[in-house]
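Note that one protein chain is taken out, while the other chains of the complex remain in position.
Letters A, B and C mark the chains in the order given here, with residues in each chain numbered from 1 onward.
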Amino acid sequence: MTTITTVRIQSEPFVTAAEVAAITRGRTDAGAVVTFTGICRGDENGVPIASLTLEHYPGMAEAEIERHVAEAAARWPLIGVTVIHRFGRILPGDDIMMVVTVSSHRAAAFEAADFLMDYLKTRAPFWKQVEKTDGKIWVEAKATDDEAAGRWAAAGKHQAAE
Amino acid sequence: MTTITTVRIQSEPFVTAAEVAAITRGRTDAGAVVTFTGICRGDENGVPIASLTLEHYPGMAEAEIERHVAEAAARWPLIGVTVIHRFGRILPGDDIMMVVTVSSHRAAAFEAADFLMDYLKTRAPFWKQVEKTDGKIWVEAKATDDEAAGRWAAAGKHQAAE
Amino acid sequence: MKLKLRYFAWVRERIGKPDEDVDVPDTVTTVGELMSWLASRGEEYAHAFQNPKVIRAAIDRTHVKPQTAIAGAGEIAFFPPMTGG
Partner (left out) sequence: MKLKLRYFAWVRERIGKPDEDVDVPDTVTTVGELMSWLASRGEEYAHAFQNPKVIRAAIDRTHVKPQTAIAGAGEIAFFPPMTGG
């Protein structure tokens, strides 16, 4: 099955509905669409934040995400997958990233979105800096996030190097 | 945690983005939005279909869905849940139903959406009729769907009566 | 006992009407007995209820089993297993 895949890393906001339409428009084999949108919250563990700044490694970030999208497309029968991840300064309430998966059946769309989100929220090639009232701090990798992402490790041979 | 819940059963189409905005607009505690949209496919097991007609039991359908939405809100820390299910004649490519879950964290939004979808796609109070070239037939309940929904049965005491 | 009955999907199609008001004899006390009594009312009912195991029922919009008593019911509905959206 040929999967339409799109990966974009951009500073501009995105419109999830437009990304869904770009995959499903004019076709009648899509039965299930799952979208996940990650939004910048106004607090971190109860402490208010002024903004989030995301840094990435241009070129490597795209390649790494594309590799995981290709893996999802190999593991589940997907019609389309779109991943958009923003970089730069993001204010509370603004979207950070988005995953859209489209399939004929809901289980494939759902599992593929879950798989990609686990990766994107934990090991995607971004570094997050949080701006609080007392200055900016880099966010450290969380063990619980790594565990969630580890659920999928059995089939991901590349993960040994990460 | 107070969860904003909305359940609508309607013949009119819906706009998923508008339903997401209705929950998240102006607030900064939402970190994760999951949407699932079920679309009418143009074929059933390889046989082309002309349309799908959904019949429901007005009053009971709303009450049953609201009961499951309330259960999701009790099990996961959700900011908002919206379920919209259409009835009447639906053409291939058109949306059938939609679940939106909003939470501070992705796991809650994702699991709650999965739970509600399993219910809605298998045991929601609708009867589906498929129109093929040789006439209309009622769709029979699928055992595999029931098994997927059964994953959640442990915590649902009401399910014994279904 | 006076009852409002409602039928959905192919149960409705076979019986040929979406609802009706009936007066049920006192000997009919459970949902299962109500199905047997209905099946005896004519060919269309016999056809609708020929395999009672695949028919589901609700009393006043709540799922019930064949052994559930119908005493106090306002509206009883019969339909095939729901198939979701």
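Just so it is clear, a residue touches a chain if its C-beta (ideal position, glycine included) is under 8 Å from a C-beta of that chain, and two chains touch if they have at least 3 such contacts.
This one's a predicted model, so the numbers in the text were calculated from it and none came from an experiment.
Across the entire complex, contacts from the unshown chain go to A. Check A:A72, A:M97 or A:A112 against the missing chain and you find that the one touching it is A:M97. Considering the whole complex, the residue from A:V20, A:V33, A:L54 or A:A72 that touches the absent chain is A:L54. Contact residues of chain A toward the unshown chain are 38, 54-55, 57, 59-60, 63, 85-86, 96-97, 119-129, 138-142, 145, 161-162.
Criterion: only the chains that are shown with their structure count from here on.
For the pair chain A and chain B, the distance between C-alpha centroids works out to 24 Å. As a whole-number value, the distance joining the C-alpha centres of chain B and chain C reads 27 Å. Multi-chain contact residues of chain B (touching two or more other chains) are listed as 38, 121.
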